[in-house]
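Note that one protein chain of the assembly has been removed; the remaining protein chains are unaltered in position.
Read from first to last, the chains carry the letters A, B and C; within each, the first residue is number 1.
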């Protein structure tokens, strides 16, 4: 922390600040500039407010320096975190570029299995689909709940894909832990700290989406909540932030990808479907995400988006999904990554993943 | 819903859209402009996606018209909602301008009772203080929990003030219902839909704070979640939104006050403490909120902000609080409101509020 | 400037930074914290980039401390600037609360004189009206130019009001200097540095509107451009910033008013008409601006807004303007200001302002 004094501050005022800092148990170091004094404060300041120093006479401004996160930080763990799944060779965070595909919502057994068949045929190894849906309107479809989870479990059994699905509260998370392989925490719950703590006690890896107006530091602190409870398998996801721009649903902030990778060892995915809200923007933003260095994609696919109960307008058709994978295959070598998909249609004979 | 066609759209394409709309069970009305066609869609479209129409040939843009909210809307209830409390004459939403004051957090019995004594002496009838604290860092003070609630109950018994405190999850809400008079849902939980539904089943009035990047429609839809479960006593609160501006913690969006009042019958308060984050901005923004037509204020007061465990820098000193009330007394007649405080120090003899 | 080292930085790396700083002609002061080193840099750093220090090994972050502005700063001039006009008793920035009213655009002699008659009758002493209009579309009405200025001069002669009008380029500013009393620089030109420099050489006071996404520092630096060329009569104006919020045209950031007043001696007005874009929001935001401590208002009035060539939807009717002044009269004593208007209709006998 740095206390910048007003140019009119007197030496007595500087001295009073230093005494206050020492009294609080920290160390003070005053520096005299050409125009004003500054006082550097050292000691373990994490979780500490300004303790009233900002109100003392002569103080101009308080500047915080030390980062509040610890476990998520690359300084605490220089090597990249690679998330692994039991009895599976799939990884997230390493050289593989993860593709997590599927419908926004599990709407019915038939719809889900149809889409699963298509994304599996395209080579996907991770399947997404919401059984619990956070919807802006109480009158909109809220998800199938446990019945939806059972359908997702059937997808895993039948196609050997790992299942990623969202928990909207502690109760949903407990149910999900019985059926899925990875739990998503959505953007609107990124600072639902009770849910984050619960996620920290989950045996499953957590996919944590960035909030609509979350700073990089808040995103990392949300991950810190999870890690501080013991769960080290956290994957971040950029999904667009809210800005004045009105040409897409949200503004995909791809520059957060290298920024996360500099500060943290955690993997970060991109969700071009929710970011753009429009099908014809999904592939350009998917390719851009890969080129920016993302560790993978969360992408919506629907065989019949006209009749989707949610977010149909942003879902790729299965053939667009296949085309996207092909284009990604061209981009990824440039950033030294490989698609974590099987070759299309060659997947049938692949060994089934058996759940531990 | 309005479907605006591209200028190059053919009559056949227009016809196909109309047929699709009718097939979905809605009515279509095509309108030929000088440059292009538009098709108005009528019927009950709440909770409906664009059903793939946006992907059909010739379509330029889809514009939604009907508002998705119902119970919160002034069209459904033209007169203002006035929230009342059992065995109390306090109201929120009527002619009275509500003052809800107290510390950010309940830190100890001594701290809370000291502050309560001061705000009660200043005339306040509603007391705030957090027993459950949503904090960005897992390492920061998280609140005293039930022990804090018991201290708040003691404040009510001793000073006759109604208690407002925040619930961060369903468990906290259940505990709060035993001790407090009004439950706050914080900005970070404004779209925690599970918590909103739980609030809708609470017997207590709900104080719902606007999310950091919530649109007016999202704020109203969050209130709709609560109301749709049966709880009609909802009070909204503007507390600043997140923007690029860096001179205050958030940007207090006072224009949302007349905007809410036009669209909804629900009361709306302002929280100048969280919005600004700086003590010397709180009073100007409190007066501005009153002049803008707010139904009251949520304001932090601390007798010793230097040692506050959270948000000390934005808490008013008790004598500033008294001064603010005096200035508000000058502004409120202009907007036809009256302070809901007792005259300072005259409060001692006031009848105690007994809890039902 | 403060250089915060990475926690892994070596003493040699710290030493190298210090040597670099000294070589650049500044002073370095290293501080050892519990987790990492920081190096304070002192000397006159205004206008200096980070000089490559941010790229040196071991550097974590660079934090700038010294403010880049000088002439606008309250530190350089503690007392408030009060702008005065030749041969007039009108002031801006003192105890008087300035009302600058009139139509968005000068559309015709008849329209302008009609409105002028009404705002003068209401007591206004400063008249606004655009002869040069910055419009988003090249096909929209661009203003009457010099013919409009002549009409404004007629307003001054006939009603004794001072004239405020916008310059969109250097040519317009030269013309305006012949006819008006104060030159406005619009939000879209706030960082048109050529125009700012030209304004700094104008004999007239400048009304500088905040850009749509200007930070407080950028606003002050724009004023610094004007002042650095010699013109000390600068009045700032908050007119709403651009955010995600869609319920008003812009988001009026009233908290910038106390923020400006803390950092600078310059007056600051508020423009509730452009900020909200909607007539029914103008009066609430006008009252809020006064309560927040603004030095005055820029407000649009039109007798026939249905036929206005620009911004009709945000113009007050003359009777609303009168009502607003009456309400302001109730709010202003709270903040120790007085309306700078004459009593309505009593103005006729007032001495005419004669231009020097």
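We take it that a residue touches a chain if its C-beta (ideal position, glycine included) is under 8 Å from a C-beta of that chain, and two chains touch if they have at least 3 such contacts.
Being a predicted model, the structure only gives us computed values, none of them experimental.
Trainee: What are the shown chains that the omitted chain is in contact with?
Mentor: In the entire complex, chains touched by the missing one are A, B, C.
Trainee: Out of C:32, C:117 or C:218, which is the one that touches the chain we can't see?
Mentor: If we include the chain that is not displayed, C:218 is the one touching it.
Trainee: Write down which of C:233, C:248, C:261 or C:310 is the residue touching the left-out chain.
Mentor: C:310
Trainee: Which is it among A:196, A:257 or A:309 that touches the chain not included here?
Mentor: Considering all chains, including the one not shown, the answer is A:257.
Trainee: Can you list, in ascending order, the chain B residues touching the missing chain?
Mentor: 2, 4, 6-8, 27, 29, 31-36, 38, 40, 42-44, 61, 63, 65-66, 75, 242-244
Trainee: Where does chain A touch the missing chain, residue by residue?
Mentor: Listed in rising order, the touching residues are 213, 215-216, 241, 243-248, 251-259, 262, 275-276, 280-281, 284-285, 287-293, 327, 330-331, 333-335.
Trainee: At which residues does chain C meet the chain that is not included here?
Mentor: Given the touch definition above, chain C has residues 46-47, 49-55, 68-70, 134-141, 168-172, 188-189, 191-195, 197, 212-213, 217-218, 221, 224-225, 228-229, 242, 278-279, 305-313 touching the missing chain.
What we mean here is this: only the chains that are shown with their structure count from here on.
Trainee: Linking chains that touch, what shape results: line, ring, star, complete or other?
Mentor: complete
Trainee: Measure off the straight-line distance from the CA centroid of chain B to the CA centroid of chain C, and report it in whole Å.
Mentor: Centre-to-centre distance between chain B and chain C: 31 Å.
Trainee: Rounded to the nearest whole Å, what is the centre-to-centre distance of chain A and chain B, using the mean of the C-alpha atoms as each centre?
Mentor: Whole-Å distance between the two chain centres: 28.
Trainee: Please output the residue numbers of chain C that touch at least 2 other chains, ranges allowed.
Mentor: Only 243-244 qualify.
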